[in-house]
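Submitted below is the structure of interest, expressed as structure tokens.
Missing here: one protein chain of the complex. Every other protein chain is in place.
To keep things simple, chains are lettered A, B and C as they appear, and every chain counts its residues starting from 1.
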Amino acid sequence: MIREKETTLYLGPQHPGITGNMMVKLKVQGDTVVKATTHVGYLHRAFEKLIEQRNWLNAFTLLCRFCVPEPDPMELTYARAVEELDNREVPERAQYIRVIVMELARLQSFMLWYAGQAGSAGLYTLGQWSVGDRNYILDLFEELTGGRIYHMYIWPGGVRRDVTDTWKDKVLKTMDYLEKRQDDYNQLMFDNTIFQKRAKGVGIVPKDKAIEWGVVGPPLRGVGIKSDVRIDEPYEVYDKLDFEVPTAEGGDIWARALVRKEEFRQSISIIRQAIEKMPKGDYYNKVPNPMKWVVPEGQAWAKTESVRGEIGFYVVSNGTNKPYRVHAKGAAYTHGVTVLEKILPGQNIADISFIMNSLGVCPPEIER
Amino acid sequence: MINDKDSQKIVDYIQNFARKQSLFVMAYGTGCGAIEIPATMTSRYDAERFGIRGAATPRQADVLLITGYLATKTLKRVIRVYEQMQEPKYVIGFGSCTINGGMYFDSYNTINALEQYIPVDVYINGCMPRPESVISGFVKLQELIQQGKADNGKKYRENLEWYRTNQKKIIKNWKMPDYNW
Amino acid sequence: MSFIDLKGILQPLGALKQLGKKPHTIQFPAESIEASDNYRGLHFNDLDDCIGCGNCSTICPNEAIDMIDLLNIKEKKGDSSLRPRIDNGRCCWCALCVDVCPTGSLSLTKDYIFVTEDPNDFLWTPGIDNKDAADKISYTSDVSTSISMYDRVPMRELEGKERVKSFAEVVLGYSEEEARAEAQRCISCGLCVEVCPENMHIPEYINAIAQAKDKDALRIIYDNNPLPEMCGKVCTRLCEDVCAMQVRGDAVAIRWLKRYATETAPTVELIKEIVDPQIEEPNGFSVGIVGAGPAGLTAAYYLALKGYDVTIYEAQAHAGGMIMYGIPKYRFPLESIDKQIQYMESIGVKIKYNTKVGKDISFKEIYNNNDAVFVGIGLQIPWNIGIKNEDSPGVIPAIDYLTIINSDGKFDVGKKVAVIGGGNVAIDGARVAARYGADVTILYRRRVEDMPADWEEIEGAEHEGVKIVPQAIPTKIIRNKEGKVKGVEYVMAKMVAQDGGRPRPVAIEGSETIYECDTVIGAIGQQADFDWLPENYKEKVIIERGKIQVNNLRQTGDNKIFAGGDAVKFGNSDAISAIADGFNAVKGIDKLLLNK
Partner (left out) sequence: MTELIKEQHLLDSLTSAFKIKGRVIRDRRVEVFADKKMVSGILLFAKKQLGFIHLAHMTCIDWIDENKFELIYTIWSPIEKIHLFVKTKIERENPEMENIDSIWDQANTYEREIREMFGIQFPGLIGEQDFALEDWDEMPPMRKDFDTKKYALETYYQRPGREDAKDVRETISERSGTKVPDFAKKYSREK
């Protein structure tokens, strides 16, 4: 074996193949990574600082921009933290609507993941399908909230607009369609030798280190640990719905893909149940005039399961009409830095964006 | 060879026609607006019909899409990318935040007006712009190219001093190679 | 896994089955998907519905909305004449501006394509730059979806049946919690300030209440109104008519909030402590004031603060003028007046009671002994109803009736009472009579909605069992054998529209009806009494149609004489206008004497 010279390689910031810009500084020998260091900050917008300048309500417009592929969990988590501080009840109907929105967001994010995961393995057809079909979910969002990507729909106290029966029917129809389409996706992805060979045994997260490193969400379930905020600390009406939290063994990209594949099914099932069980009633517990709305002093921590894992908001109020401090911690915060730096050594350069896609690294969520 | 005006016009026409039909977009998603690019490129909106497709490196790209806010850290890289691109090159500013700061107008880390740092041919409004908007922006750019009005690179070259001053105002540690052609 | 995985190679070829399917690609530009009915596209503003409150500009998280003056909109009350202009280079289409718009004029449309070369184009005025977008409106807010708070916190009141038993105050006042909730509804636009004759700092004191700074609220109120307790209870509150919330919901209860703020200082000492009046050094000038009504008291208060030596000459035994004698005690209790007067006296205002100018003291004396004179005499002489047999016993002008009752006098109205008129005085008369157990009916020429009285007063009267007969024109008083009142004859009227005015009642022939009653209370207005003013002053102080002519600073034809209140032809005939007169006269006196 020829000892090759160690080279420094910069992957990014110009499009490392994931949803956002970041840079991984690599020390490589041949095409094997020896050391990886993550550099972030290319998308730093100072969200947490800006929220302190807004009032409690209009801060929520910023939140969905935390992580672009899946904006809704941010809104929900913030809303829940503020509701806890303000002792504000959320009507049951709103809770069901929130669950539906969350799961639709999860689905559209999974479809982006299908495209990204397959795309980074060179399977471009799948991207054309799943991202094209993702528009049907975005159409549903558009009809409900008025926005395609940024919904700004879930806010403290409930949701902004009520759902209609025709919308519910459309959701159900779309679910039927997606359920069928997922088989097509899976045929292209999981039945494909190229994908199998690239995914199995690559990017392994060791089971004993996973929690230590801060792995959450599908990557954690991919090592066989059943952990999901929706069952660990049920929020909204998740405890009234029947769903499975899938796990897989191995901790590699394949295991994570299997988890996501099954979660896609579960999400569809959750949406169907929620639509069926949704009660009539209010959808919004009106907050006072937003300019004068004062949230009682206190600190609250709320967390939600997003497609990448748990998202937590730490919200501090000092009893004024503006948040004193809002700290958001997304799953990518650990996945994109600690975990990535730990598992990249020994991997192929060509697999890096494959691994990052599978971990759900989302740079805007890291630096905010 | 060709020195009378009329034949120059014909050559220009053909040249512009060819240019507008194949716009290779630098794949550099600088902000959240990049999330609508996959949708624009895939089956429902299928931007490849217009000759719009991605290019992996600046040397091969014609269009630089600034899809949203630019953090100062990114601005430095974007300038570098822009300067590496070959002429003719075009820049599209995408979303409110490239126009006047958008929702990050009071952020200490994002610039407000893109055309202060690199010349911009077309601005697309929206936060974020829908795929239809994006396509309209490209169509507008194509019109400009056909009319011969899009001369982004020339504008930059001629006003380099002014752009440099603005850029250096923001980027404190200017360690970049000089712009040469 | 074998080296050649045949299944894994062949399986993906299943994708070929999609070949025959119709693509879902949109044919641009021939085909386009219309945005959803709820889409948040570019703004549209209905310029006529917009009142320029600027709430959109305040909520905007991105400071994208400017309020600018559009020349084509004329100034009108309850409209700032400003309209929003959106900087689309800032907008994030969160639609919060739509959701807080109190009038619902602002909306978003289905248009979203906005592509241009010039970045300066993105500054645009919805409704002007996209006039034709009115039929593309998509995202709107109505009363249920808007986050503006349209429902007023109801005021607790005594039960109608309880009320008529005594003269206890009907309105119970807001509790702290209720006041905070009500104050939070205010969007602080300030449109109300302009219509208030006294231009009180309404958004500021309401905001102080919302922030639980009641003492600051009181201080702000006292800045230009020394009789807030009175205003908090009986003000005609023109402000609430133009409240931005009133367009689609209930106006903010500005008057009740003022009342709440005054309740934080139940004693004179507390008022003094909270308001902390800064009395300037005596400046050597003295001012005489005729009449201790709201106008006179206001002038006296601010003059005293500025270091003038102020003396009020009051004909009655009690200060307060019409608010003391003209307003029933269930609306404005005696303690409240006393407190306000005592506070005035504590900062150096001197009041000489039972001193009628022209009788106990001559006007000439006041005029000569002072550097300036303020006249705030009000209206005391009631107008005649102008019908036959009006002079019969049992016919009494409302203002006389109220004065008798308020001075602890007795007047027996009998069992059935007819009140003629539709103003606040008429309602007061009716409700007082009801408290003496009478069966009261109000006869009014026009419709109920035309009544100049407060709707709350009208409602209150109805709850107390007062009947209102609208469109009834009294024609004569029927006497009994002794010549006393036996009833009123009236005809029904129909409303006839007329050009450039409100509909006029026209009698319907043959509809004469007789209402039998023991007393008729006439309440169709009063006039001022100028007998006390010597002729040589009357020449200079121009009196036209029974009212004194004044300029903006309430200065009359005689430089030294200022005037205010109901007897002056300026603004409305209500207490807050009188206060404004007093307040502005102080500026005039300052200008005259100190040249400030």
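We adopt the following convention: a contact is a pair of C-beta atoms (placed from the backbone, for glycine too) under 8 Å apart; a residue touches a chain by one contact, two chains touch by 3 or more.
Please read all numbers here as calculations on a predicted model, not as lab measurements.
Within the full complex, the chain left out of the display is in contact with A, B, C.
Of the listed residues B:Ile35, B:Ile111 or B:Ala150, the one in contact with the hidden chain in the full complex is B:Ile111.
Contact with the chain that does not appear here is found for just one residue of A:Val68, A:Met189, A:Val337 or A:Val361, A:Val337. Of the options C:Ala15, C:Ile33 or C:Met67, the residue whose C-beta touches the omitted chain is C:Met67.
Contact with the chain not shown here comes from a single listed residue; of C:Pro12, C:Pro126 or C:Pro203, that residue is C:Pro203. One chain of the complex is left out; on subunit C, the residues touching it are 52-54, 57-58, 66-69, 75, 80-82, 85, 87, 89, 119-120, 123, 187-191, 193-194, 199, 201, 203-205, 207-208, 211, 213, 216, 219-220, 223-224.
Touching residues on subunit A toward the chain that is not drawn are 37, 39-41, 44, 46, 48-50, 52-53, 211-214, 225, 227, 232-233, 291, 299, 301, 303, 310, 312, 314, 316, 324-325, 327, 329, 333-334, 337-339, 342, 367. Along subunit B, the points of touch with the absent chain fall at residues 72-73, 76, 99-101, 105-113, 116, 166, 169-173.
Keep in mind that, in the parts below, only the chains that are shown with their structure count from here on.
Because contacts link each chain to all the remaining chains, their graph is best described as complete. Rounded to a whole number, the gap between the C-alpha centres of subunit A and subunit B is 30 angstrom.
Mean C-alpha positions place subunit B and subunit C at a centre distance of 57 Å. Residues of subunit B found to touch two or more other chains are 43-44, 103, 106, 127, 130.
Multi-chain contact residues of subunit A, defined as those touching 2 or more other chains: 61-62, 132, 150. Interface residues of subunit B facing subunit C in the complex, by the touch rule stated above, are 43-46, 49-50, 93, 96, 99-103, 105-106, 113, 115, 120-127, 129-130, 132-133, 135-137, 139-140, 144.
Of all residues in subunit A, those touching subunit C in their complex are 54, 57-59, 61-62, 123, 125, 132, 139, 142-147, 150, 152, 160-161, 184, 187-188, 191-194, 196-197, 286-294. Residues 27-32, 34-36, 38-39, 41-44, 58, 69, 71, 73-74, 77, 81, 103-104, 106-110, 127-128, 130 of subunit B are the ones that touch subunit A when the two sit in their complex.
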